[in-house]
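Here the complex is missing one protein chain, while the rest keep their positions.
Right after this comes subunit A.
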Amino acid sequence: MRLIILEDADVVADWAARFVLQRITQFAPGPGRRFVLGLPTGGTPLGMYRRLIQFHKEGRLSFQYVTTFNMDEYVGLPRDHPESYHYYMWNEFFKHIDIDPAQAHVLDGNAPDLVLECTRFERLIAQAGGVRLFVGGIGPDGHIAFNEPGSSLVSRTRVKTLAYDTLEANKRFFGNDISKVPRQALTVGVGTVMDAREVMILITGAHKALALAKAVEEGVNHMWTVSAFQQHAQTLFVCDEDATQELRVKTVKYFKALSDEHQKMIEGAPAGEALVLH
């Protein structure tokens, strides 16, 4: 497990985007050789998407041979509802890049048979050869995708009833009316993400500090589902200074001492050297 501590959320967004650029470029996708990317939604990855769009517009990155799988989607929310993850992905990412629409997979929360939709999604991931890089964010309670506290750490893609806390936290997106917040979601399982060859988890802001500490300093625990990634062969936690507030000084110092090593992970990325990273 690597923990990469960067100055602030903007630097995290830039670093994450350059890491994705680096991994796709290195893989050299082409006809019959697709790069499979897992993607999150929410506020944390927004900056990363904007940088990736910029790379695309500058001609440095093509998604023509990239296949994507999104982590989750609400159940029963119309596809074009501004809070649906379809809407988010289209407006914040897909419409700006050259991805093949048939290769951009988002769970269908309006499918007639939701269980079937979840198995279909797992099968599609398997058919694509598994996810090479899964990018994720976490909630303040340490959940990854909609795998809320108490979720099985070997779970697969499934229908999940949302915790009251999540409904309460999300009602601000639904006119502060908790009855309008969808009560169920489809989500990839912890096990689904664990199967990815590489995982990058973005954590920014002081309100995520406790979750980060639980994820990296304490034992694997299904009450903090993201802690499962301690046992993943290639996981990166990328966080900002604010998110380190609950970590031990020893932990922060240890990972900061490795920052030169971490920097090398994105240096293969061409151009854009004007941006100095810390």
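The rule is short, and it goes like this: a residue touches a chain if its C-beta (ideal position, glycine included) is under 8 Å from a C-beta of that chain, and two chains touch if they have at least 3 such contacts; residues count from 1.
In this section, contacts and distances are computed from a predicted model.
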Omitted chain (choose from "N-acetylglucosamine-6-phosphate deacetylase", "Vacuolar protein sorting-associated protein 33B", "Ribosome production factor 1" or "Cytoplasmic tRNA 2-thiolation protein 1") - UniProt protein name: "N-acetylglucosamine-6-phosphate deacetylase"
Among A:D8, A:E58 or A:D80, residue touching the chain not depicted: A:D80
Hidden partner chain, touching residue among A:F94, A:F134, A:W224 or A:F237: A:F94
Absent chain, residues of subunit A that touch it: 79-80, 86-87, 90-91, 94-95, 100-102, 104, 106
